[in-house]
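Only a single protein chain was left out; the remaining protein chains are all shown in position.
== subunit A ==
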Amino acid sequence: MTVTEVGKARLRKEDAHLITGRTRYTDNLTLPGTLHLALVRSPFAHAKITSIDTSEAKSSPGVVAVLTGADVADKQGSLPNVWPITAEQKAPAHPAIAVDTVAFAGEVVACIVARTAAAARDAVELVDVSYEELPVVLDLEEAVKDEVLAHPDLGTNISATWVYDSGTAGSGKPIAEALEGAEVLIERTYYQQRLIPAFMEPRSVLVDPTGEQLTVWSATQIPHILRLLLALTLGIPESKVRVIAPDVGGGFGGKLQVTPEEAITVLAARHTGKPCKYTETRSESLMAAHHGRAQVQKVKLAATKDGIVTGLDIHLLADMGAYLGLVASGVPILGAFMYNSIYKFPAYRFECTNLFTNKAWTDAYRGAGRPEATFAIERTMDELAVELNMDPLELRKKNWITHEEFPFATVAGLEYDSGNYEAATAKAEELFGYDELRAEQARRREANDPVQLGIGISTYTEMCGLAPSRVLGALRYVAGGWDHAQVRVLPTGNIEVVTGTSAHGQGHETAWSQLVADKLGVAFENIEVLHGDTHISQRGMDTYGSRSLVVGGMAVLAAADKVIAKAKVMAAHMMEASEEDIEFAEGKFSVKGTEQSTSFGDVAFATFAGHDLPEGFEPNLDSEATVDPDNFSFPHGTHFAAIEVDTETGEVSIRKYVCVDDVGVVVNPLIVEGQVHGGLAQGIAQALYEEAVHDETGTLVTGSFVDYLVPSAPDLPHFTTARTETPATTNQLGAKGVGEAGTIASTPAIVNGVLDAVRHLGVKDINMPCSPSRVWAALEEAKTAGGVQ
């Protein structure tokens, strides 16, 4: 196969319509007679609903119906969690519309259905709901005490406790020995603040109940999963539901959910018999779409005086919020396998307690568990370096898996197939100018410069390509991790690729076209990628967890291989040669050792015509494949940040950011670059800007973008990005996935840099986000503590 497309920095085919506004976002779609929904949401974080009076709302102009939880109690079922991480896992029932209690501020208590969106919105204020407030539990360290319960009926705030122990799992030694015999023990607690995914397109759903089937358009990452679970939740035959994810404007895990709003729109459409549409406001999105992170991490790291790590003990409290989201329970588990990161050490134990609180539910958010894990280990490696007075980069080099050691069985029980941490780090050091910046740092410290310089380092690896179905089974996830593709050959030889992945900004239409162009020798422009409609793409597991290329893309390649195999039979017949003598390259079938050849297009047309077929040959080259990965893929990288801290104001600026990522073989460098930039922005946002803050009653204080600070282009530095390319050995392309890399590595790189800038002034730690006021307060506290060294 002559590679011409894979590796090419093509502009994305999907962009022309997106950036010129010719979009098909769900809210752009309206069917004749569509009714509009507006939702009444609880202002209280925990309360009994004592009465709901909808009479005034019902008689408001344009209102067609008002639905309360009581009205749909027998139809709405309970929204699903598909990852019971233990047999004993507890979860409260999760009605789409609250029936008798609300457990977080923003929970839906009634739904207005009206002829216009304005009429629906007007009637929201006319619904009279009486509440009896109940005590709230908001803080994880309080929740674990079980004194105030988020769901009194459940009897506890603990959903589940999950343990991985290398001693009992056989992947290493017991942790107790490592901790007891430790020459050096670093103990730290880190707070992963609650974040809001803040995708650009608010969630929107349109449901058409007319006709035989129910058609659901939704701004979702998971049309296939949504189809199955909406059907199961609402008691509708799966075959009667069609889900379409049209243009979807970002998700970051935030649209990996089966939402109350989707279920409510279906209920309203079935109730009225009319198409119904709901589009959330930004305020509703920030308040009620699932949040992410929200963990307390207690870390113990044992090491020798020479800086060799000997064991790691992690104790996690993870905030599920008020209800158990689709995969929320498993998010910390995805992190459990990554705390050891790129390092080799003999003993590891992980224990996680999933807790309910009276805040919005949490679930997957870009990286899902893995950014939290990487933050904890990378922050702690820096702390160990400080304790031992070692260069943090040298410490990492002492402990990482060397490239000769792959494949490597980790203490967390995974097998890393490939990697070259030395190469990525060497390249990053060179681009960054590590030694020069260390020299400048020393000069500034010496001069007592009001602006101090810090160098932040983070290495990382992550498990991508979710996921081998047998592993998911072992982890009690209810479904598999395969994906599916179909390659359809049109009479002209043009190609339709049908994929089970569901792009919402990733550029699959471009990348899958590049894959198939090389495989079949068909021009990039003559390939169409179809996705996101369960009628067209009947099977799939959708898009999340950096899985699309390494699972879905491999299904595309496997299906294309089957097309070639079929076409060879036809080509042999056409050229009157034996099938074994047919070679295929660059879109041409040729007979070995002769000048004879025929094009892919000719074979396609001859097959379509069907006039002269080999015996028993079906006139159809279309092929499909379902690929279940053997293993995860493990991208890795090394990130450096030069951080300036203005000690007069506490302001943090990023002077230089260098990252070298190894995501294996790259299909489209431009798309990879885009993923890295976006990921860095989101990771930096966690380090410096974003935090969902609630007041003591559980009301979200950061309820708009005035207070929930999403950085934009002027707030971010120039990124110096580069790559090394160590192919994955577990898929035919050698790709590893890139969707989450930037988010995972950048958060600890920034915080390590901030602390490196001010640690000599006596500052020991600063919680995220490292806002100017927090940095300044830490500096002041260090001063009064006499911490200046």
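Heads up, the rule we're going with is that contacts are C-beta pairs under 8 Å (C-beta built on N, C-alpha and C of every residue); 3 or more make two chains touch, one makes a residue touch a chain; residues count from 1.
As a convention for this text, contacts and distances are computed from a predicted model.
The UniProt record for the undisplayed chain lists the protein name "Xanthine dehydrogenase family protein subunit M", from the options "Putative spermidine/putrescine transport system permease protein", "Glutamyl-tRNA(Gln) amidotransferase subunit A", "Xanthine dehydrogenase family protein subunit M" or "Cytochrome c-type biogenesis protein".
Among A:52, A:82, A:117 or A:511, only A:117 touches the chain that is left out of the view.
The chain not shown here is touched by just one of A:387, A:715 or A:765, and that residue is A:715. Only one of A:73, A:409, A:693 or A:785 touches the absent chain when the whole complex is considered: A:693. The chain not shown here touches subunit A at positions 117-118, 121-122, 125, 281-283, 648-651, 688-689, 693, 701-702, 704, 706-707, 709-712, 714-715, 771-773, 776-777.
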